[in-house]
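As you look at this complex, bear in mind that one protein chain is not there, while each of the others sits in place.
And then subunit A:
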Amino acid sequence: MTHPFQCIATVQLPGRDEYLAAACGPKVFLVNAGKGEIASEWSASSLTTATSNGNDDAAGTSERPAKKQKTSNAASHAPNIIKLTVSLSQQYIVAVTDDKVIHVFEITGHGELKALSQRCMPKRPCAIQVLPDNATIICADKFGDVYSLPLLPSDAALTQNASPGAEHVDVMKTDEATFKPSATNLTVHTERNRKALEAQMQQKNFSAKKEPLKFEHKLLLGHVSMLTDVVFATRQVDGKQRSHIITADRDEHIRISRAPPQSHVIEGYCLGHSEFVSKLCLIPGTDILVSGGGDSWLGVWDWPSFKLRRKFDIRAAVLDTIRQDAEVSGADKTDTIKKADKDVVVSGLWTAPFANAKGKQETALLVACERRPSLLIIPISRLMLKKDESMTQTRVGHSVLDVTCIGDSVVLSLDTRSAGPGRLQPMKLFQSSGNDKGAVDYERDEEMDAKLKCLTKSSTDAHADDKALDELLYGVANLRKRRGWGDDAGGTQVDPSDTKRDDNGTEAMDVEDDLTVHKP
């Protein structure tokens, strides 16, 4: 089995060679795409792993079930890279590993990766971006919060974090750390509060003090929901730049806040999704934001006015691949198609430039759906129309994990774990000359393919088994809510907010400190 590249990114220094950064398990490779050779390589090691929280005493007891143990087991392997991003200056790479650590690298003149810092966040980051100032990282986490950190920590902070394995950090909100729960039976007057206090006293860690994070950080904003994506959006108003942070959550919200130092101001919400939102994508040069998630359509928003311009239906396209799969495997079609609505799970949105018939540059939106072996290509001009649903569907044979543009090539990272070669598939986009003139066509980019061969040799493999890979690569569908626990309106059945089930939810919350999806 070959380990796919779970994240890829491009480093494009003007006047220098172009590099492709690719993460394979715990490793990052930097490939000189001009020369076609690996320039450098780095691997995360479990040494740098910090435990998820300071007090591990209760691990394995009934209070800390499965999930906790899994984290400790995972720590014995090298942590996997889950996010990879490049600063606008093309000077730095930021990687996140699944042990919640943010790694910052400098890219030196010869394409070497120089590890600068490692900072362990209190909760698992789910989206990360270096702001256009090339000095600030914003990081959204599973607990619903967005933090900013300096890209390069100050010297003082660095020395404090110097010893590997010493980063036992937990909640970073210092204001919470100063809160001492000192309620006694004297200060509690109602039965309700007395019971709550008793119950909470009985739990361990009642007054467990949180160690605040030792490095500089700011809490910018937060949702009481799992965050799934964050983008930084800037536009001109009256000749001045206005910057925003746009966040998406599992509870169908897209929130538009001002950027720091005014990130406490919420400007508005783009509401309309009826399932989780998993991805956001700004269309360059426009005020258009595209969102995707568990709905069978993409949201096309005019984000400054919070208006939904249209829902772009992708159900038919996804159904198509499902139908074809069913034909191949001989599975019962009606059954698979019935499930299809639930199967539309947008796992990736990207933009890529292409040349139109007149040689002018246009933009296309690329859409990946989780575990679907194709990529949808939609010219932005079509996305803006009211009705036209036509798009190009490339059958790439394997599910698309990540996409990056390098030169005039669009590189897809594919899950070819059992098929072997072809983990990276470079292609070129161009305007169709066929019947559907507006559509985008594609062809394989053989030249780039040859350059990237160095990366797809087996030397870039990593330890993998199917289950672990699935867990690493396909988490988006798990965001879907289980609905219909009981007929609430009727009220005669079990109220989920009022049952043992809910107690379990509360426990899980304590154990993981996360707004976790409680799997059935």
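Rule of thumb we're sticking to: a residue touches a chain if its C-beta (ideal position, glycine included) is under 8 Å from a C-beta of that chain, and two chains touch if they have at least 3 such contacts; residues count from 1.
Quick note on the criterion: contacts and distances are computed from a predicted model.
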Record-based protein name (UniProt) of the chain missing from this complex, from "Replication factor C subunit 5", "Thioredoxin-like [2Fe-2S] ferredoxin-domain-containing protein", "Ras-related protein Rab-24" or "tRNA (guanine-N(7)-)-methyltransferase": "tRNA (guanine-N(7)-)-methyltransferase"
Chain not shown: contacting residue from A:K35, A:R395, A:R444 or A:K481: A:K481
Sole residue of A:L149, A:L221, A:A462 or A:V476 that reaches the chain not shown, by the stated touch rule: A:L221
Omitted-chain contact residue, chosen from A:V265, A:A316, A:A357 or A:A450: A:V265
Candidate in contact with the missing chain, chosen from A:R16, A:H77 or A:R310: A:R310
Residue in contact with the excluded chain [from A:E18, A:D99, A:D145 or A:D415]: A:D145
Hidden partner interface residues of subunit A, rising order: 143-145, 173, 175-176, 179-183, 187-193, 195-197, 200-201, 203, 205-210, 219, 221-225, 237, 240, 242, 251-253, 255, 257-258, 261-262, 264-266, 268-269, 271-274, 307-311, 386, 481-486, 488-489, 491-492, 494-499, 502, 505-506, 509-510, 513, 515, 518
